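Heads up, this is only part of the complex; the chains shown haven't been moved.
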């Protein structure tokens, strides 16, 4: 192997404050949107209906929020997580501006934390990633942290900084574009009977449907995002890993769960923030994903009386439908509260939703 | 499960004359067209060649007829057939105007018939569905009927009306847009050597090719159409059904058979009507589909001397190639004429085709 190829950064390579400019700017198109729907089953009306988008003030149908996330994320893999052992978490993610088909996304990341693990073989790296459009405007920012292999256990530990992360994005920092107007929101377009006012903190919504994911489906999605992490694609190399097979890109689980959550949250028109997230267990081809949402907070949006923000905890659960049988996300094991083995994902989101139109 | 989710209508919920406005208007794009080709193998030149479409008078390449059908149909599932036991048939379907990439489709359905079954546990519901574009112009209308579960066997039977359905759309009701002109039809673009004049009533055409369908392929197609019927997606829940596995969306079988039928019907430039159709047997991943067409009627189109209409009976057959071995669609079983077990689909269509150019 020559030195011309990129074999990714190791823990030693991440210096605090370093800025990584990720290659391969990507023009997002209607083709990507169609594939996103076909791969995830997403039905978000705002992203699939041009007339609705225009009635709400958008120039046209915006690219799905999570498709933007995956495109921005995908670019970071070659520099951040090619040698990652685990994708540990997300925090403080904000969607800042709509992306339209034809826009071009690029990403850069700043190393904001690093900490060698006690084994001396790995370390944790925190990066703050910024996704921009072709005009250099930020469209998305988020923090994620990963466990990365060290090139050598002997190399020095280096600097140590564990960044402080907010437990959630504050409502006053949520960005819904000013141009959005919901005065004439045609609720028939979503089919949702419930509005912001109708949801209560503590409420659980089991989203009814399940989706079995095939090997080619997650691979198509992950390649679409130009995410090149080997573990998703190489059946030969993954045979000798602890899972013995290809691992699904966690982002595909997020998208499938989000798509399933449409049934019961039809009027959640867009994602404003990813407050945090954990991939509690790996997902593999053949798994069937179900989704449950728990409403954990409601907030007003700065300067708006027509829409509000719902904070949801979106759970993806594997092979067990929480709608059909008693289900607890947390169980006691070895004297500790842990995720039930069937929990794949625990994601904390802010979404926006129109208030009930006055009659 | 809270009441915010949609668990579909039951037989009791369908009132005669009720109008169901289906949510999620959908802008159809070039991305959907590309996926349609990749998923079905369709080669209809009118929908994949912009110059040909323009030579024939279209503004640009129109969306595939059956892609329009699936998009319109997909929207109805949440209101009509989420609790369906079986999709019993189609009738009186007419394509009324071309749809172009960028157009937005929406659907509504009227309940035109209902009849409780003798068991008291299910009933049959007939709906007339209308697909419209963003200007409110009808692009497609069809009738379908489904067997739907009752919420409770105890609930009263309700009204009973079995609608009269035409055995086929009358030729004078077929709509080919006036702007279509075939004077300079470049027949090399289709590769077809036979024109309207060359087909004879009673003729059988075995379409040579076969297509094996994978689990992910029908799932991608069905999600693309935002059709959410559980039986197509959930391997866990379908394990305990009588088939023990996911069932393919019948519309995917229609599209694959139609795509295969290109070989031998190259100059059939578009579908004018779906006269009727039966899914004779379920189709599953791994099945190989072959197609046979029988020419059952020829007709002139109102006001046109350059093109005519062919009425075809399109059969989709599973794992047996009618071109290679003797094949009868109907066999005697238990003293009755029934479909041979390998028959998946029996679809009755009107297509339009140019007449042989005079030399």
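So that you can tell them apart, the chains are marked A and B in the order they are listed, and the count of residues begins at 1 in each.
As a convention for this text, a contact is a pair of C-beta atoms (placed from the backbone, for glycine too) under 8 Å apart; a residue touches a chain by one contact, two chains touch by 3 or more.
The shown structure was predicted, so the numbers you read here are calculated from the model rather than taken from an experiment.
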How many subunits, all of the same sequence, make up the entire complex in this structure file, 2 of them being shown? 3
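Everything that follows uses one rule, which is that only the chains that are shown with their structure count from here on.
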Just the number, please: Cα centre separation of chain A and chain B in whole Å. 36
As the complex stands, chain A meets chain B at residues 29-35, 37-41, 43, 45, 48-52, 61, 188-194, 198-199, 203-212, 214-217, 263-266, 286, 288, 319, 321, 323
Interfacial residue positions of chain B with respect to chain A in the complex: 1-2, 4-7, 21-27, 29-32, 34-35, 78, 102, 104, 134, 214-216, 219-221, 223-224, 226, 228, 230, 233-237, 246
